[in-house]
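For reference, the structure I am asking about is given below.
One protein chain is absent from this view; the other protein chains keep their places.
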Amino acid sequence: MAEPILFVLMALGSLAGAVTVVAARNPVYSAMGLLGTLFSVAVLYVLQLAHFVAAVQVIVYAGAVLTLFLFVIMLIGVDTSEDWDEKLPYQRAFVGGLAGLIALFAGALTLFGNFDWVPAATSTDPDSTNGTIQAIAELLFTDWVLAFEATALLLTIAAAGAIALAHYRRGQT
Amino acid sequence: MGVITEFIKGLRVTGGTMLRTIFGDELVTIEYPKEMRQKPQRFHGRHVLNRYPDGMEKCIGCELCAGVCPAKCIFVRGMDNDPEDPTSPGERFGFVYEINMLRCIFCALCVEACPTEAITMTHLFEMSTTNREDAIYTRETLLMDEKGEVPHMFPDDELADMDELAVADGWVRATAPSGLTSYQGVRMWQGTPGPGDWDPEPDQEQIDAVSPTEVDDG
Amino acid sequence: MSWPEFGIVVLRVVVTFVLLLVVTLINVWAERKIVADMQSRIGPSRAGPWGILQTLADGLKLFFKESVIPRKVELGMYLLAPFLAIIPAFLIFMMVPWGKPFMIGDHEVALQGADLNIGLLFILAMSSMAVYAVVLAGWSSGSKYPLIGGVRATAQAISYEAAMGLAMVAVVIFTATQGEGGTLSLAEIVERQTGTWADVSPILSFIPRWNVFPQFAAFVIFVVAIVAETNRAPFDLVEAEQELVGGFHTEYSGMRFAMFFLAEYINIFSMSAIAATLFLGGWAGPTFETFLPGFISALLPTVYFLIKTYAIVFIFFWLRATLPRLRYDQLMTLGWKRLIPAALAWLVVSTVAIGFRQFGPPWS
Partner (left out) sequence: MIVAAGWYMALAAALFLIGAFGLLLRRNALVMFMCIELMLNAVNLTLISAGRALNDLNGQVAVFFILVVAAAEVVVGLAIIVAIFRRRATASVDDLSELRG
């Protein structure tokens, strides 16, 4: 019983957050919208018994990535700039048309569609939650160990690259 | 490693102080309204206008205090005494006497200037008011009453501490209305608020006989 | 879930909440009193015996004070920020087991807000949430000092959370060798610290089985990191009075300021509680069930927990009274060039040592 209620709440929350990201004039409000979406999606992960991913989502996305966004927004002070002038002439109209078409298609699908395409969830065994972290760890360190090492390397390179890019020498610019 | 030893040294200082404060007597603060620190003898507190032991006012309205005041905060107007019922032993008395405590710098030049030692300073220092008018002390507030106590600005105030006024320590010599030290050797009503009786001022010969520090006015 | 179980869940959340509030009230008073003692002063002494009700009086005063809203604030974020500060603070403590579970009838009552299997990750997540309050409060106030405080808070939180997480990892890896498989649940971590080291060596049979003995380096790193994480002196650059007025809460007053204040002290207590749980064995301790009445035995673990936590809270106060504030570059140097490498090195050392103990040397 709890899952449908929470799903509806969190779905609305995440959609509202997403719209805020796109529509807010101030990048700080965009970041807050993204925070709302991330949180709602994390709750949705919990609903789907992916506790570990939910926690990592909050730690990595909300804790690090968004904080970095806010830091950059405040550092370069773009929180007052307007960016709604358009230089590509037909892009707005194109996006609007596309959005309308997709909405039409989705509506039609909801009304007349074939719902056998979307399967019902099969596994909701709550006892499996306790094993989730161990199970993920087992997968990570057996089947996916090469990818795991590769992402570790990627992170190191990204950190080094970021330092190299952001390193500011006086008189360089 | 130097950092760590310094760090531990610092922790020892604060920790030791804490233990000494709790179990020893290293406390340096006192709980002010409950207990008061003994103020230095020549502390410059609020002013008081003195009386002679017979109840006469010492102020003769000469305005020397107002003249010498560097902050220009004293306002005095003299008035001729009524011959039937004189207020002061001289010809005139201080009819209006006002000190603006917001301007006063507590330099005590008025005390120095006063020829009759009418104005002196006490050890009272709690002079906060809630408006500017109350900071101007008038004759009623400055003039000591018959019992030798300094009047309080707000006697009805529930925070007014009357006991404190009784120990107010104005410094004044027990001179006679004539200005001579004729009260010497006689123990009498001291004419100044302060703890205990004060001995009258010694003769000039006595002053010359002893070293100056022993004739401290306490 | 049956009704009695639901009632137990609600009850333990409420009790945890109330415990946290009471303890925080005492904490604020204790800090003022202890720092006063360290500076040969008296401290609060008027409200109640030894001034113990001072916090309550201050809280009431702040509650009834006018909340001034400056003209140039971003109103939405300005009003939201205090709540963002206080909610993660409460949620963190919900993870901490503050007493030994006991039975009522056939229902087990765990003295803990909630026991998640991802408890430690949840704590990390919530403590990284706490920085949003500071950043948003600083930004939305629309003036210089709060903004600088907010930007500082961002960098500081990111830097020290890494060290904190690494210290936690060392403990988790060590804990995995103490029982059946690894765990991130705080209740389980405490369970594994009960008893003594008697099985390692009979000489150690009187030393409690706390993680702080094998993981002392991690403990030191963790304590330094939580002091920085809660923005306490000497790492309180976020609200450095001498340079930033009040930092992020400069423009806040009345109830909203009180919420920031409360959140800071709740964070101190929760973080100390987590340190006590991870390293000092939480509620673990002798309960003398054989010769003490039952309810005292049931209460003793909570007392042990509070004593251990307050020992770490005392370290917070001691540091505050002792150390001058770090400069900003010193803060970053300590975080990135000292603490994180130290945590990584300790992680390697501890893991290799555990490997030797579990599997013997690799060359044999």
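We just call them A, B and C in the order they show up, numbering each chain from 1.
In the analysis below, a contact is a pair of C-beta atoms (placed from the backbone, for glycine too) under 8 Å apart; a residue touches a chain by one contact, two chains touch by 3 or more.
Please read all numbers here as calculations on a predicted model, not as lab measurements.
The chain not shown here makes contact, within the complete complex, with A. Across the interface with the omitted chain, chain A contributes residues 1, 3-4, 7, 11, 14-15, 18-19, 21-22, 27, 30-31, 34, 37-38, 41, 44-45, 47-50, 52-53, 56-57, 60-61, 64-65, 68-69, 72-73, 75-76, 78, 81, 83-87, 91-92, 94-95, 98-99, 102, 106, 115, 117-124, 132, 135-136, 139-140, 143-144, 147, 151, 154-155, 157-159, 161-163, 165-166, 168, 173.
Keep in mind that, in the parts below, only the chains that are shown with their structure count from here on.
The touch graph of the protein chains shown is a line. Per-chain CA centroids place chain A at a distance of 29 Å from chain C. Residues 34, 37-42, 45, 318, 321-323 of chain C are the ones that touch chain B when the two sit in their complex. On the side of chain B, the complex with chain C involves touching residues 7, 10-11, 13-15, 17-18, 20-22, 26-29, 31.
Chain A meets chain C in the complex at residues 26, 28-29, 32, 35, 51-52, 54-56, 58-59, 62-64, 67-68, 70-71, 74-75, 79, 129-130, 132-134.
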